[in-house]
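Structure incoming, see below.
Just one protein chain is left out here, and the rest sit where they should.
A and B label the chains in the order they appear, each numbered from 1.
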Amino acid sequence: MKSSLISLTVGSAITLIAGAVSAGTLDTVKSKGFLQCGSNTSLAGFGQPDPQGNWKGLDVDFCRAVASAIFNDPTKVKFTPLAAKDRFTALQSGEIDALVRNTTWTLSRDTTLGAFFGAVNYYDGQGFLVRKSMNIKSALELNGATVCVQQGTTTELNLTDYFRANKITYKPVVFAGSDETLKAYDSGRCDAYTTDASGLYAERLKLTKPEDNAVLPEIISKEPLGPAVRQGDDQWANIIRWTHYAMVTAEEQGVTTANVDEMLKSTNPDIKRLLGTEGKFGEGLGLKNDWAYQIIKNVGNYGESFERNVGAGSQLKIARGQNGLWSKGGLQYAPPIR
Amino acid sequence: MAIAELEEKPRISPFYDPKIRAFVYQAAMIFLVGYGLYAAYTNAVTGLSKQGVVTSLGFWDSVAGFPISFRLIDFTELSSYGTAFWVGLINTVVVSVIGIFLATILGFIVGIARLSSNWLISKIAYWYVQIIRNIPLLIQLILIADLMHHLPGATEIKQNTSGIYLTNQGLFTPRPVFEAGSGLIFYAFLGGLVAFIGYYNWAKNRQIATGKQSPTGLVFLGLIVIFPIAVFFISGMPISLAYPVKTRFSFQGDATLQIEFVAALLGLVIYTAAFIAEVVRAGIMSVSKGQTEAASALGLTAGQNLRLVVVPQAFRVILPPLTNQYLNLTKNSSLASVIAFPELVQVFAGTVLNQTNQAIPVMGITMLVYLTISLITSFLMNAFNQRMALRER
Partner (left out) sequence: MSNSVSTNSPSVSFIRKESTQALPPPIRATGALAWIRDNLFSTVFNTVLTFISLALIYLMLMQLLHFAFFDATFTGQDRSACLSSASRPEPGACWSFISTYINYFIYGSYPIDLRWRVNIVYVLFFISMVWVLWINAPKRAWGAISFFIILPIVSYILLLGAPSLGLEKVTTERLGGMVVTFIVAIVGIVVSLPLGILLALGRRSNLPIVKVFCVIFIEFVRGVPLITVLFAANFMLPLFLPPDLNPDRLLRALVAVVLFSAAYMAEVVRAGLQALPKGQYEGANAMGLSYWQSMRLIILPQALKATLPNIVNSNVALFKDTTLVSTVGIFDFVNTLQASFKNPDWATPVTSTTGWLFAAAFYFVCCYSMSSYARTIETRLAIADKR
């Protein structure tokens, strides 16, 4: 009798929906009036809500940038906090429009999970956190150590690979949540804690005595973190990809939130194309021509976002390093807007 | 409605005909359920194929690439996802079976204590039941794991002569090393066991026939404990103990009892025992007071009274709800995933699901496993229940 009720609801829902043609993600987002972003449940610097529910972080800024490009309004975005486990299901099912949740771009995720990675907004690598009292100088000394690791991430696999490649052993303690993982390390259950290096700095702050713990020099993996969208929607993928490149280009050209209005008068053709005073590049994306202007005005360029959330202006104090502009020895390189 | 009308055998409109109604209701139900399932199926298929996601069990034999800390069968990071499934399943079964055994003992103790003539004991039992039953298991498990993490770390502990170390990684104890000739001791033990069973049956028959009692305790000690020990010494002590050796981080090898296993087991046992205690109490109270009084009149001691008169009768009342508690414990063992014990939900519906992202087959298999365990347990306990019930005259 109950099942009949369910199927009744399901059935009627289906008949209601059946008429709706599956439209492109951009159209769906426009008709909804907001962007649904899959975010981290809580990772300092990347995506974290404060007790009032205001989200902050590098990934959050990216979502706000996309919302600015579409709606001229960085607040037209809603965040769905996702566990590592259900992020791709959420993307596949269409629950979220974009997955911006410090997610590593890998081949199998491109091929078997139906995800499409547009760009890399943070170059990361996996590292280890250990107690200074253990007097460990290198990850190679971790033979026989117990390592706390979060379940369901590339982290778990990299860890295995690294120890296998170096022919040393370890004992894993695998937790579903990042808090429990860190908590177990803090209480001494594990000798080492491993996650992406960016995360290590953020997580270290939450330890009882942050100053008693050190990050080991080894980075054992490549973790290009970036926004992902569903496969098969090229227009939407382009918007995501070029939102990032617009932010990087703006930094290259020295366009910031503060000076973007002045820059509208700039004669530099690169800046003119970026801000939409020359050419119709925005229309090609299905957006307005001032899309990049809106991003920079509302969110800022890549460098500003980086400094504010994870760099010198934040608690994390992460150096630009690999995430610097290509012209300054980093890996952030934007294809030209033309 | 007048009687006259009824006698005329009124023509029932098909709308009110119970048979037609029943048919229509059921047809509608089949249609709705079938349509719902069909719609769900097509939605999943079209949705997934649109994104190029293939739902299959093809991952079963692929290399898992992750290690599992607590395993009873061989598993390395080069083993397959299928093997990981078996590791998880075996861990679930092990923690459930041991948990059921211990929870039954603790539950009976608390249940009997609840009826104790000692006021303090019965009050303690009462509050134990009330407190444990009214706090969610999840919170109890987390608190227990939290307390366990406060044990001394393996690096802080000093090497001692006993070779027993309780650390926040688990309990490390000396392990037996079986050298050549140790098989003899095993056979001696087996032989002692068989001899004891034979003796026990003989003694029982003799008691039934003649009323004479034979000492079982001493014989038990002799055949099962002293005899193998004697063989051990005679054969030149082929079993030695390997003491845990301290390494930089811990002790060599895996802990004898890993802390996550202990925490999960403890949480499940304490929680389920509170429910079993109530079941036991209700069962014992269902045995009429005349039975206890008659037993006392016969001169049975309180212990004998309980063991020979009350519990066997209470058992029939206890068994069905006890089965339910066993099933609950098995299902609740899935919560151990939260405190990092690698059971089925943690390994298979956790890590494997993440790596392969095959939500439908993985969740389907997981639920099917629990369903199978539940059905088998119910079946066994029902069979047992029937055997018990047959004795009733």
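Note that a contact is a pair of C-beta atoms (placed from the backbone, for glycine too) under 8 Å apart; a residue touches a chain by one contact, two chains touch by 3 or more.
Note that the structure is a prediction, hence the values are computed from the model and not measured.
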| item | value |
| --- | --- |
| Omitted chain - touching chains that are shown | A, B |
| Listed residues A:N72, A:T89 or A:N143, member touching the removed chain | A:T89 |
| Given A:S187, A:Q231, A:S266 or A:N301, the one touching the chain that is not displayed | A:S187 |
| Residue in contact with the excluded chain [from B:A44, B:L115, B:L193 or B:M381] | B:A44 |
| Residue, one of B:Q258, B:T272, B:T323 or B:S337, that touches the chain absent here | B:S337 |
| Full-complex contact with the absent chain, from A:F46, A:F62 or A:F79 | A:F79 |
| Residues from chain B at the interface with the omitted partner, ascending | 22, 25-26, 29-30, 33, 40-41, 43-44, 47-48, 116-121, 124, 130-131, 133-140, 142-143, 146-147, 150, 327, 331-332, 334-335, 337-338, 345, 349, 353, 359-360, 363, 366-367, 370-371, 374-375 |
| Where the unshown chain meets chain A, residue by residue | 1-6, 10, 13-14, 17-18, 20, 22, 28, 41-42, 49-53, 78-83, 86, 89-90, 92-95, 176-177, 179, 183, 186-187, 205-208, 210, 315 |
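Quick note on the criterion: only the chains that are shown with their structure count from here on.
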| item | value |
| --- | --- |
| Whole-Å separation of chain centres (CA-atom averages), chain A against chain B | 42 |
| Interfacial residue positions of chain B with respect to chain A in the complex | 28-29, 32-33, 35-37, 39-40, 43, 47-48, 50-54, 65-69, 77, 146, 149-150, 153, 155, 168-169, 247-250, 252, 254, 259-260, 337-340, 342, 346, 350-351, 353-355, 357, 359 |
| Sites on chain A touched by chain B in the complex | 1, 3-4, 6-8, 10-11, 14, 84-85, 88-89, 92-94, 111-114, 134, 141-146, 151-153, 156-157, 160-161, 164, 170-176, 180, 183-184, 187-189, 191, 230-232 |
